[in-house]
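Removed: one protein chain of the complex. Kept in place: all other protein chains.
The block that comes next holds chain A.
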Amino acid sequence: MGDVTRTPTNLTQGSQTRGGIGESTLRPDGTLKATGEFAYSSDLWHEDMLWGHTLRSPYAHAEIRSIDISEALQQAGVYAVLTYEDLPTEVKNYGLEIQDTPVLAHGRVRHHGEPVALVAADHPETARRAAAKIKVEYAELPVVTDEASATAPDAPLLHPGRDDHHSGHVTHPNIVHRQPIVRGDAEAARTRADVIVSGEYEVGMQDQAFLGPESGLAVPAEDGGVDLYIATQWLHSDLRQIAPVLGLPEEKVRMTLSGVGGAFGGREDLSMQIHACLLALRTGKPVKMVYNRFESFFGHVHRHPAKLWYEHGATRDGKLTHMKCRIVLDGGAYASASPAVVGNASSLSVGPYVIDDVEIEAIALYTNNPPCGAMRGFGAVQACFAYEAQMDRLAAELDLDPVEFRQLNAMSQGTVMPTGQPVDSPAPVAELLRRVKAMPLPPQKQWESAGESADVRALPGGLSNTTHGEGVVRGVGYAVGIKNVGFSEGFDDYSTARVRLEVVNGEPVATVHTAMAEVGQGGVTVHAQIARTELGVTQVTINPADTQVGSAGSTSASRQTYVTGGAVKNSCEAVREKVLEIGRRKFSTYHPAWATAELLLEGGKVVTDGGEVLADLVDVLEDAAIDLELEWRHRPTEPFDLHTGQGQGHVQYSFAAHRAVVEVDTELGLVKVIELACAQDVGKALNPLSVVGQIQGGTTQGLGLAVMEEIVVDPKTSRVRNPSFTDYLIPTILDTPTIPVDVLELADDHAPYGLRGIGEAPTLSSTPAVVAAIRQATGLALARVPVRPEHITGT
């Protein structure tokens, strides 16, 4: 392994950094990232390495009649060409929950871009050119594109002979999972309503668009195993899926996390992991694979596009009576995280409101569209867009202020969710709305204030110079959302942390080793802060994440600070107990407080809770190293009942509210978001700077979904039409407004330090707030995101 260059390194923060929890300490990897030295998974290099390339299907649905690799194999510089026939074991599929995804296509491709063959060559261009010489004979099949074509009597089945654990309760084999929720009596409650509002809403397919492409390096090992350096969200989940396909025991697939260039859900599923390992084991050489942006659009799952039908009723005095909804999520060709997305969409479909009488149904379809799975917000994003549009329409019908109407119906601690689960920690929904509304509004027509001539950079259309204010109208919109934190529905959602405390060069040093995927969120920063807080040290080393330590679970579901943070805290506490045991053995005869007082570790010393110093940590430890690896779990959840949806399914809830101010050029349909203010309850901000960064980043992804981001899939062929950053637009710094953030800290007593998972909630309400503002500016209904210029101009 000595030949691998640019591998992950330990991150050490030295003693000039004091920072425990609650302080905005700086990232331990910040300098490496700012100097270009941080090793991302696409930066790896090995002497004598080959480059892997994937041949993908140009069709969304086709039979593979034959594959001829002979010409590709003859190319100079090509070391291997692999197809389905080369898979080494009987395990030829993988998947997060349902193992329905072929490692390489067998006889049939089910979506545009499905992997068909692999090439390893000595130059990436050689590999690409060789792949182009693989002759695949396809016979196109009719495509399943939506609910009607998926559930038609003669619909082609995406996965005939399904026997997964959802296949028994779905109403059609092209439905991955179905979750109804019934609580109270919606029909009876409906009769009490003075106004009833119903509508259909649609959410387009959003891409995570993380900047670091799928990539990694697989190095064959002398013991027949393989060392894999990889960017992922969950090392152990990858390992569980990779090892059986390779026919290796898990201990022979040693995985190390490389630098991860963002994730946002798009790295929950495998991409090139198994492919690189197969090529490395076949050729006996290290193999690097790096997708380009075009391939990346096919290399990971996307956010489920959704069609949502909602009906709400309310009394004249503004109280919600009932809600009925039906949410249809397009899961695409393979299951990925669809079942869990269905669970979220259904259980959070009512939003952060009190409604006792509900009828809910959510399903995910199998189609020939691109596979969809995890993306930040995970089912709750789609629902939030629809229920918040409904709230504005109800408020308008009742002639009530949209914020006041929401506050009238806002849930609070003690509210019972449609699943029957009481919300047993703070739920300051009305307060968040109050705060976001109380922020000062940006000045009107700020493009005029700059001087005599308008600064077009502040106007819709920007430097395209399409208006100097003519036809520009302003709108303000509000939204609020609810997201669950952690893995739900009975999942054993644990994490593992190994913590070591020892004296190095006369100073106590803590080492934290977890398998947590640092994808940019700042988990490594927080782990160091927790270790300092719990162990009273300043010097903390964060080891690279790998599979030599137990699972940390996924960096998703806003869960890592809660769960792996909780595991680090727990292991630190256990280490502290060992320190105090040693201290008592050595020193209790010198001071009675060793036996009687509550003892803490602070500033490198053992102190009483009264602040009296009992001993120096260095003297307690001497040559001893305390080293503990422990698992930690949050309180358990339970599955939702398959018929009623009842169950204590979620760990924690997270809330954010947004106010959007937009200016719209109504003649051209161009939108400029002027400001996007957010108020969020974070329980406890372990690192305030990072918390605000998460909120602003999530808010911006929601803005993207509101006005620009969509993977366009041809409805006739199910082929992706815009797999590039030229045609799939994400917000630039010019598209992104000022994002003032008001952070509320109401502790959740069930969580470590009272913290609340924060990463996803801001992605929910951002989108509907922006669209509400556009509606207010234009008077248009706008039931679909992203809102495009033609939706505004009607052309």
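Just so it is clear, a residue touches a chain if its C-beta (ideal position, glycine included) is under 8 Å from a C-beta of that chain, and two chains touch if they have at least 3 such contacts; residues count from 1.
Please note the rule applied: contacts and distances are computed from a predicted model.
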{"item": "Record-based protein name (UniProt) of the chain missing from this complex, from \"Nitrous oxide reductase accessory protein NosL\", \"(2Fe-2S)-binding protein\", \"ATP phosphoribosyltransferase\" or \"Quinol:cytochrome C oxidoreductase\"", "value": "\"(2Fe-2S)-binding protein\""}
{"item": "Touching the absent chain when the full complex is considered, from A:Ala76, A:Ala148 or A:Leu463", "value": "A:Leu463"}
{"item": "Option from A:Val119, A:Val526 or A:Ile739 whose C-beta touches the chain left out", "value": "A:Ile739"}
{"item": "Options A:Thr12, A:Ser70, A:Ser198 or A:Thr315, residue touching the unrepresented chain", "value": "A:Thr12"}
{"item": "Selected residue (touches chain absent from view) among A:Leu689, A:Val712, A:Val743 or A:Leu780", "value": "A:Leu689"}
{"item": "Residues of chain A in contact with the chain not shown", "value": "5-6, 9-14, 16-17, 24, 26-40, 42-43, 45, 123, 125, 208-213, 259-264, 290, 292-294, 455, 457-458, 463, 519-522, 689-690, 692-693, 696-701, 724-726, 730, 732-734, 736, 738-739"}
